[in-house]
Each structure stands twice: as C-alpha cells, then as structure tokens.
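For this view, one protein chain was removed and the others were kept in their places.
Chain lettering (A and B) follows the sequence in which the chains are written, and residue indices restart at 1 in each chain.
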Amino acid sequence: MFNNRTINVLIPLISVILGLLAGAVIMLLFGYNPILGYGALWNGAFGDSYFFGETIRMVTPYILSGLAVAFALRTGLLNIGVEGQVFVGWMASVWIGVAFELPMIVHLPLAVSAAAAAGAFWGFIPGILKAKLGVHEVIVTIMMNYIALYSTNAIVRHVITDGEDQTERVAPSASLASDWIAELTFYSRMHYGILIAVFMALIMWFILNKTTRGFELRSVGYNPHASNYAGMSVGKNIVLAMMISGAFAGLAGAMEGLGTYGYLAAKSGFTNIGFEGIAVALLGANTAIGVVLAAFLFGTLKIGALNMPTVADVPTELVEIVIALIIFFVASSYMIRWFILRFKKEGK
Amino acid sequence: MKSRRFLLILALLLSFGLVLAACGSSDEADDSGGDDGESEEGGEQSGEDFSVAMVTDVGGVDDKSFNQSSWEGLQAFGDENGLEEGEGYDYAQSDSEGDYTTNLSRLVRQDFNLIYGIGYLLQPALEEVAEQNPETNFGLVDSVAEGDNIVSITFKEHEGSFLAGVAAALKTETDKIGFIGGEDGDLIRKFESGYVAGAKSVNPDIEIDIKYAESFAAADKGKLIASNMYNNDIDVIYHASGATGNGVFAEAKDRKQNNSDENIWVIGVDRDQHEEGQIDGNNITLTSMVKRVDVAVNEVATLTMEGEFPGGEVMEYGLDDDAISIAKTNEDAMTEDIVSKVDEWKEKIANGEVEVPSTDEELEEFESSL
Partner (left out) sequence: MDYVIEMLNIRKEFPGIVANNNVNLQVKEGEIHALLGENGAGKSTLMNVLFGLYQPEKGEIKVRGEKVSVSDPNVANQLGIGMVHQHFMLVDTFTVTENIVLGSEPRKGVTVDIKKAEKEVSELSKRYGLNVDPKAKVRDISVGMQQRVEILKTLYRGADILIFDEPTAVLTPQEIKELINIMKSLVSEGKSIILITHKLKEIMQVCDRCTVIRKGEGIGTVDVSGTNPDELASLMVGREVNFKTEKNPAEPKETYLSIHDLYVKDSRNVEMVKGLNLNVRAGEIVGIAGIDGNGQSELIEAIAGLRKSQAGTITLHDNVITNLSTRKVTRAGVSHIPQDRHKYGLVLDFPIGDNMVLQTYYQQPFSKKGVMNFKNIYEKAKALIKEFDVRTPNELTKARALSGGNQQKAIIGREIDRSPDLIIAAQPTRGLDVGAIEFIHRKLIGERDKGRAVLLLSFELDEIMNLSDRIAVMFDGQIIAEVKPEETNEQELGLLMAGNKVKKEGAE
C-alpha cells in the first residue's frame, strides 16, 4: 500500500497538515481563534475573484523561482543565487520594456528572453567558477545576490532613469498585464505570466526526464565521478545547469517586471522571491509538478495572510511561522517516513 | 488561434477561482456578512457609518516612528468618534513592496471610506488603486500623488530638521555631527538639507557625516553606522530612518551603559523619541524632530467625515501649525541656552528671514550665502 512513491507524496502533504495544525495550536496559545484565523486566510486568498487573482499573481514568480532552485538541486547544485538572478531578470525585462517601441509580437518575447538571458548570465558566473576553479557555488551565489541588488539599484537610479528611484512603466507592448483579466478580477494584478510559469514547469520536466542533456545533468548531479568516467563533461554540465537554473530565476524577475509591477524601483532589500524558491523546491520535492503545487500553497498563504490581522486580529507573522513549520516538517521528513513505516507495520 | 487557447485556459483558471471563492464565502458567511450590497457613499456621512483605514509601509505599525504615529492618529480619531477598531478604523501591515497594492485594494473591497497610504513608498500603488476605485477617498502621507480622490499630506520636515541641526551644532563638543537617512530619495534629502543648513548656520565649520542605510527597516545597519560614527568622534546623530533608527538608539544606549561619562546623543524623528533614549536615569535623546502625522491624519479624517474631503489637494503642515516641532522633553540636555537659540531661529523661519533649503541645490545656494 505504501510504496516509495506514495511516501514521497505523503511526506509533503503530512508536513503541510502538521504545519497548519501547529499554527492553530500557536494561535490558541496566544488567545486567537484558529478557525477565524484560517477562515480569514482562506477568504483572503480565495474570498472572491480579486483575491484569487492576487494569489495567482503571487504564485507566478514562486513557481519560477522554485523551478530554478529545483533544477539546480536535481543536478547536484545548490543555487542560493536565485534572488540575485531574479533581480537581474527583472531589470533586464523592464529595461527592454521601457527602452523600445516595438510591436508586441516582437517586444514581449524580447523582454521575456532578455530576463531569461540575464538570469542565465548571473548563473553562468558561479557555474564557470565552480567548473574551472572549484569554488563552491553557494558562496559565490550568495555574494552575487548582493552584487545584483546594489548594481540594479545603481542602474535604476543612474542609467535607466536620471536620478529617479523608479523606472517608468514598461510599454504596453511589453506588458504581461491584461485589462481583460484585471476587469474580471476587480483590478487584481494577475497577469499572463502564470501561463509562462506553468509552461516552464513542463519544460523543466521535459529537459530533465526526456532529453539526453537532462540525463547528463542528472547523472553529473548524482555522481560526477562516474559521469566523468562515462565520458560526460562535468564542467560543461555544471555551467549549463547553473545557466538554466538562472534562466528560470530571470523569468521570475520578468513576471514582476512585466506583469505585477510593470516597473522596477530601487530596493532597500531582497524581494525574497528567490529565497522562498528554496522552500518551494524543498516542499515540492524538486519535481516540476511538486514545485507548481508548493508555489500555489505558498502564494495562498502569503496573500491570505494579509487578511488575517484585519479580519481575525491574527498577526501576519503567524503565517511566517506556519510556513517555517511546514519547511521544518519537510526537512525532518525522516521522522515522518519513520512514522509512516511504523504505522504500516502495525497496520499489518 | 493561439490567443483563443490562452483565453480558454485562463477562463478555466478563473472559473476554478470563482468556485473556490464561492466555497470561501459560504464558509464564512456570518463573518463577512453584507460585503456586497451598498458600496454607494455620498458626501454626507455620520460618525457611525464612516470608516477609515491605513496601509503601513514595510516598517510596520510598531516602528516607533511615523507608521506608529499615524496609527495613533487613527486611534485617537476612532476614540473621538466612538468607532470600533476593525470596523470603524483599522490598519493593514505590509511585509514587502508587493503587499502595498494588495492591501490597498483589500481595504477598498472591505468598504473603508478613507484609506491612507503611509509613506512615500506607497505612492505608485496608491495612485494605481485610486484610479481603479474613484468612489473611495485616499490619503497619502509624505508625498504628493495625482488624482481627484487623493489628498496628499506633506510636512515641512526641512524646517524642523533645520532646528534639529541648530540644536546639534550647539550641543556638540567635537564639532562633528552625523546624519543617518533611511532610503535615499527626495523626502529624506529634505531632512538632510534642513539639518545641514541649520547646523552650518550656527557653525559654518562644523563637520557633518551623512550616511544612508538604504532601508527604513534595518535596525542592524543603523546600529553599525552609528557605531562607526561614534567611533569617529561624532557625538550627535540625527536619524531620519524609521525603524532603522532603533539601531541607532540601541548603539548609543550600549555605549552609554558601558561608559556613562561618554557624551553622545541621538536626535529622534517623527515622534518624540524620548522614551527610546531612556537608560539608567540618563537619556541620550537630545531632542526629536516631531512630525505630528497623527494630528494631520486625524484632521484629514475629520474633514472627510464631515464631507469636506480635500480631494486633489496637497496639505502642507509646518512649524506654524505646530505639526512640526522640536521636542524639549529632555530638559537636562536641552539647556535653556539651546532652547532659546532654537526658538530664535524658529522665529526667523516663521517671519521669512530664513528660507530653509529642502533640496541639494537649494542647500548649495544656502551654504554659499552663509
């Protein structure tokens, strides 16, 4: 009844339930009503089509940043630099978006590809450093995050604009936003990007599971030594994996730049889209479909949470606690696996 | 062909959403009863029906600075008019930049009559939401937004900062003072310009170190910068950095605790931050550039409730209406001598003798005229 596959599905599921339960207990301990709290969360995420639109809007970049982390992990790399890759992708898409006047059929794909290319470039640097010099990618990608943050700020202020804190809006021909969706969802910021995100999940699945390139990438990820012995180029695959991962992250930036906001403002800190991507990938067990589902959950929690203080008086920080607990339970999956097996044994 | 398929998928997604939405509202029917129905609102409103809400920036409602001050204003307004928290007045907290629009829209959908965006960071989001919801009234604190249903509330912070600069220049023993800003931008430059002008008016040779933390919510950076400044003989720091300033206070208090003879000071911002500077009978808060956001927020809310919403206008508050002032709570530190000097300069500003600069260019001009 419990084969490995079902266990792999059960673990995240049970983690989510445990996380929510633990959240409820915490709410009770602090004197809040958990039913009211989660009710507010549910309504805040799905209460009407506006909230639903906003939830989807939040889910979109999470899918892509989750894919970025998951792709790297599947190839044995820990890409902590998704955050920075999101930044450069965001900037590249907006830059193309404001700098040109082109027909949509050219402009939008150009802006989106620019984001992917920028992200890929940002992934290329740690990739090549690891492949050629053996520098650990975690250290490089963390530093690249800061480089991305501060250089995009500088570029926004001094290159794209003249001393402003914020770029102009991207031309309509480069925008993913749609009046039609906006009207349907009472001006939520949901945009066509969700289609790109879901499509990219398919692409990731296809590359990894169906192509020779994916076979090599996974092989190198699991065992670089054996892959080298089998005649694969380990270095080349590391660089490529980082670039593809970075491209996904860059697209997450384009979702914000061309969809949600339509501009880029100088930022005082990280957006956290990239960092949340790590959690999304972990919860999604690094699979394409898992990432989409996990991103959906995170988006729901994040948007729903905003409704909790007003309706149920529960502070939004509580949702952060719930998310942290879910991650904790996934990370301690060993424990859950043990319980499942125990349960199975007694069931016999 | 392609776009038709796109639409199809989208329609599917949305119908899914609507199903969920239906589930959601049936679940919570008792809680959110009467959400639909009257969204009409005339000019006239009694205290009973009127409701007002605010959206914080990332500093949060407990930032001990202007978000908190605004919220105190709303609370006072609620008390005066017998409103209930949650129904009559409320706030929404933003954890990230992406939350501004969501929070504003959500409050619109909860039928609040007047919605404030606190802080200039909310300007683009507020303008966008205001345009989409012409029936709702909006207020923006600290910046100027375009729109007939928006009132912009600004302050002459440069004037208050000028007086803070005067106080700092009189207090310093090393002739070195510091300024810590939050995010670099027009607003905080206003503080900076006024402060520098004030200090140089007292002592043209004074050294002023200016640093930006690039955040209104990074107490750790605030602490680090303050530590550097105090190490470099600077003894008075004026911070205009929201919750980042909590780090400045923490650093000053740490130092004071280790060595109570060290004469170091912080000048607070927005609220009277006297409490923040309290340590073992000493107080390191020299003064604060008090900006009565609460007064302004309360006043505009009252106007709106009375049906006199000043849509499209810019309300500018300054020294003359006591919306900007210099705190004199710390009587040990603000000696009579300093207070009288500060009042002297305040008089000069009031009667137009001194034109306080509010931008970098104006400051340059001002400095060359000294």
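Criterion: a residue touches a chain if its C-beta (ideal position, glycine included) is under 8 Å from a C-beta of that chain, and two chains touch if they have at least 3 such contacts.
Nothing here was measured: the structure is a model prediction, and the numbers come from that model.
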{"item": "Contact list for the unshown chain, restricted to visible chains", "value": "A"}
{"item": "Of A:113, A:151, A:173 or A:223, the one touching the omitted chain in the full complex", "value": "A:223"}
{"item": "Footprint left on subunit A by the chain that the document does not show", "value": "209-216, 218-219, 222-223, 225-233, 345"}
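Assume only the chains that are shown with their structure count from here on.
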{"item": "Separation of mean Cα positions, subunit B and subunit A [Å, integer]", "value": "32"}
{"item": "Subunit A to subunit B touching residues, read off their complex", "value": "36, 39-40, 42-54, 56, 58, 153, 165-166, 181, 184-189, 192, 194-195, 256, 260-261, 263, 265-269, 271-272, 303, 306-307, 309-311, 313, 315-316"}
{"item": "Complex contacts: residues of subunit B adjacent to subunit A", "value": "6, 9-10, 13-14, 17-18, 20-21, 23-25, 27-28, 31-32, 53, 58, 86, 90-93, 95-99, 101-103, 105-107, 109-110, 124, 129, 132-133, 182-185, 214-218"}
